[in-house]
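For this view, one protein chain was removed and the others were kept in their places.
Moving on, here comes chain A:
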Amino acid sequence: MAAGVAAWLPFARAAAIGWMPVANCPMPLAPTEKNKRQDELIILNVSGRRFQTWRTTLERYPDTLLGSTEKEFFFNEDTKEYFFDRDPEVFRCILNFYRTGKLHYPRYECISAYDEELAFYGILPEIIGDCCYEEYKDRKRENAERLMDDNDSENNQEGSMPSLSFRQTMWRAFENPHTSTLALVFYYVTGFFIAVSVITNVVETVPCGTVPGNKELPCGERYAVAFFCLDTACVMIFTVEYLLRLFAAPSRYRFIRSVMSIIDVVAIMPYYIGLVMTNNEDVSGAFVTLRVFRVFRIFKFSRHSQGLRILGYTLKSCASELGFLLFSLTMAIIIFATVMFYAEKGSSASKFTSIPASFWYTIVTMTTLGYGDMVPKTIAGKIFGSICSLSGVLVIALPVPVIVSNFSRIYHQNQRADKRRAQKKARLARIRVAKTGSSNAYLHSKRNGLLNEALELTGSTEDEQQMTKGTSLIESQHHHLLHCLEKTTGLSYLVDDPLLSVRTSTIKNHEFIDEQLFEQNCMESSMQNYPSSRSPSLSSHHGLTTSCCSRRNKKTTHLPNSSVPATRLRSMQELSTIHIQCSEQPSLTTSRSSLNMKSDDGLRPNCKTAQITTAIISIPTPPALTPEGESRPPPSSPSHSTNISTTTTSNIVKVSAL
């Protein structure tokens, strides 16, 4: 309700006295204000900028953070103000919403930052005023598209899940050749054969030398057998490829209807039809025409070239502009052809025999080709001819920039996606370095700390002083925290093997993480049993650790231990210990992906969350990781297979190199 009308509210309430005598039941109590005194001025301190407003202004919208008692959480007793550690620029808009009832979206603001602020203050974006709503929606859509692109490309880049069926892996291999070397090989082979096929088609028609008989033969007939063999080979490959794709497609019906499959079919059909048909004179003419369709093989390249795909997509998205172009051209052609025909009717021996015959002249003139096979001779004809060519230039020039800009936009989007992917990879690599660095630091200090304790026992204090000097306050607090956790879980780090310092540090990281993970997850009884039974397994697995780590690339090390779990508990234990020791830090993308997948794989979620919790622990890690960690509480105890994908192993190699 607008503020102006709100001023009338007391009047309406007073006038409500008119209802009372006729009311059947007593009136409800009037809302009593907590403070009968004057409206209170509230101070809102947003990151240092102080905003002041009346309390009632805020209470106009009681279902938001500021309008309800939720803001009491932010009340600072000492300064008697509400302190929010948020962006003051956006807060200005939000406060204006309370004052005027209209929420505006400032153009300079980033859409996701704005959304976050709105979400924090409990305001629905739908109430953005009409003046700014369209802009908001546009930006939001753009952002969503961009994010979707990212997610799509990420999903495509994940390591293949072990639990995909053969068919699914095949389909992935077809769609994205970078998933495995076999797919890449297949990709290049088909590309090669497409090229060979196209070249043979072209070379077939080149005249190559004369045969005695004074006839120039095209190569196709001279070396008929060779070309036939080549053709057969290519068609074989294409057929096999098509059948494989058909088999692997998740939705066969949709696959059959897709453009690429139609091109495939059209490309190989002529060959089979040619085989089937006999060498009849009358049908061979038709057969020859069919051979034309072999040229469609060149379209198969679009699977290999992204540029082609972009071009095709652009044309599709500019369909309306193209349609307009075509329509206007047709109109102009008909008009000018008619005019030229009638203008040239008078002249003798004119080539403009009919209006359709003039079409050719009009098209050639409008596109400024000007072959010169048909030329107007009368003056009127020449005048109209020049008008025709001028207008042709205009009509064609108009829709073309639209098409060009569409192409450019799509192309840049693609480039942007690629660039983002590359940046993400670089960032993840950096993060990994930071992570191992921090975990190293902890273990280093721990070793020193243990050394400390040992020394304490022996009474020496020198090293102690050294150690305490070395660590900063944050580090020491961090280490203290990790130490507390160790004490809580009753588990501890293995620090005895200095040779494998780097590796063990990462391992311990994982162990620790595992502990933390379990602690986080399982407040259940499983944890109680866990620590006790773990220590023996720990020590027994220590050897396994080293061996495992030294043979990182072998997946099989953990298999013997990860036998079919009898109970959930035990399996968790086994899986966790082994897994942790052998696990590596796959990139975050894989972690995300495997969290997304069905966690059939108990290892996998543990592993991933291991990564994520690492992020929480290690301070230098960019905060981007932490939300992931928190938002994904590791699913406790699902199951049981223990394969680590090859990508993980490849990542293992990477990390150890770090």
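Here is the rule we use: a residue touches a chain if its C-beta (ideal position, glycine included) is under 8 Å from a C-beta of that chain, and two chains touch if they have at least 3 such contacts; residues count from 1.
The criterion applied here is as follows: contacts and distances are computed from a predicted model.
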Hidden chain of the complex, named as in its UniProt record, picked from "KCIP2 protein", "60S ribosomal protein L6", "tRNA-splicing endonuclease subunit Sen34" or "1-aminocyclopropane-1-carboxylate synthase": "KCIP2 protein"
Residue among A:8, A:247 or A:272 touching the omitted chain: A:8
Positions on chain A contacted by the hidden chain, ascending: 1-2, 4-5, 7-27, 29-30, 32
